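Right, chain A next:
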Amino acid sequence: MDWLTGMLADTELRLTAVWAALPEFVRFVLVDLFKILVVVVPLFIAVAYFTYWERRIIGWIQNRLGPNRVGWEGVLQPFADLIKMLFKQVIVPGNANRFLFLLAPIVALIPALAVWAAVPMSESFVIADINAGLLYVLALTSMGVYGVILAGWASNSKYAFLGAMRCAAQIVAYEIAMGFALVGVLMAGGSLNLGDIVRAQEGTSVLSWFLWPLFPLFLVYFISGVAETNRSPFDVAEGESEIVAGFHVEYGGIGFGLFFVAEYANMILITALTATFFLGGWLSPFAGVPGLAETWIAAPSFGWLAAKMAFFSFCFLWFRATFPRYRYDQIMRLGWKVFIPITIVWIAVEGVMAAFEIGPWAAGI
Partner candidate 1 sequence: MIPTILFYAFAAILLIAAFGVITARNPVHAALFLVLAFVQSAALWLLMEAEFLAIVLVLVYVGAVMVLLLFVVMMLDINVETMREGFTRYVWIGGLVALLVAVEIGHVVWFRSEGMQFLSTPEPFPADYSNTRELGSVLYTEHVYAFEIAAVILLLAIVAAITLTMRRRPGLKAQNVAKQVAVRREDRVRLVKVEPTKD
Partner candidate 2 sequence: MIDYYPAAAEIFLATAICVVLLVDVFLRDEQRMITYWLSLAALLGTAACSALFFVDEPVTTFFGSFVADAASGVLKLVAYVAVALVFVYSRDYLARRNLFKGEFFILGLFGLLGIMVMVSAHSLLTIYLGLELLSLSLYALVAFNRESATAAESAMKFFVLGAIASGTLLYGISLLYGVTGTLEIGTLAERLSGPDGMGIPALVGLAFIVVGVAFKFGAVPFHMWVPDVYQGAPTPVTLYIGSAPKIAAFALAWRVLVEGLGDAHASWQGMLIVLSILSLAIGNIVAIAQTNLKRMLAYSTISHVGFILMGFIAGSDDALSAALFYTVSYVIMAAAAFGMILLLSREGFEAEQLEDFKGLNARSPWFAFVMLMIMFSMAGVPPFIGFYAKLLVLGSLIDAGLVWFAVLGVLMAVVGAFYYLRVVWYMYFDDPLDEAPIAAPGGMRVVLSVNGLGLLVLGVFPGYLLELCMRVL
């Protein structure tokens, strides 16, 4: 065994030497690449299993089985799907704008992944700890709409175009409500940095989460998130019964797969952001409960964030299995005439509360 430990120690030394010899810039890039991998690889796995659980859970809710053939209880189903999509031929429809048609799925996916850079996973881990994190998140999510519009237009198909128009109008409408809801969070948190927003929710107990003082904003934000990701019951952009599958009707194979990944990555992002903004991110709900104070249950960790994300992900599926689809004009009405006024009113209420130091602002922000 000596030779083994010796060799290991030797290798370690050599590696450290190599590392130290690298220019600082290269080291910086390598560390960041590693961080990105640490986030993106689990994200892709989460996306894969989100699709699996979607079918299983909705199956159970609707009293059927769902996929259970590939692997034990169907756990390999996502990989089967992936392999199928990868090996399908990429078909570009005639008269389609070839360049934009192929560009669109990439444009959809890039913002969906790039946003994760600013999302803090735990007290210490975040890829880019930037000051204007909240704005960055808003800006990048607003860019996601381009993938949809481009796909719809470049396909040169009526259904795709209709779907793209619906989708874009919906995203633009709900983005405003979302933005206003985040203004409320910003006022409560006193910072644009997502990590600081979570830290601002740290307190004696679960009652110091923003969920309570910002409850209307929380509802608006999460529902807008559902609408923004074009999920049921706001999925008129896909509207199988009316416009077949909406903006990606002409896509097959990996092009379709990329849209799929982008959509699910966006959903997971919404869950992560909801947890971060309103439910104290990585903070434990049991903090401050007598008797648990020193145990792992009360300690903040990534596990709590994951649990909260899992809950909201479940809500996404729950909604889909429960609610019938909204009519398009109802969606627009809800966004413009209900949510935006609610958020504006609540921002005003919050301003008054903050100015007069009422409630959670008693100590002053």
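Convention: contacts are C-beta pairs under 8 Å (C-beta built on N, C-alpha and C of every residue); 3 or more make two chains touch, one makes a residue touch a chain; residues count from 1.
The candidate set was assembled so that all candidates are chains of the complex that A comes from, given by their letters.
Note that this is a predicted model, so its numbers are computed, not measured.
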item: Touch-positive candidate for chain A in this complex, from 1 or 2; value: 1
item: Candidate 1 contact footprint on chain A (complex, rising order); value: 25, 100, 130-132, 135-136, 138-140, 142-143, 145-146, 149-150, 153, 161, 165, 168-169, 172, 175, 192, 329-330, 333
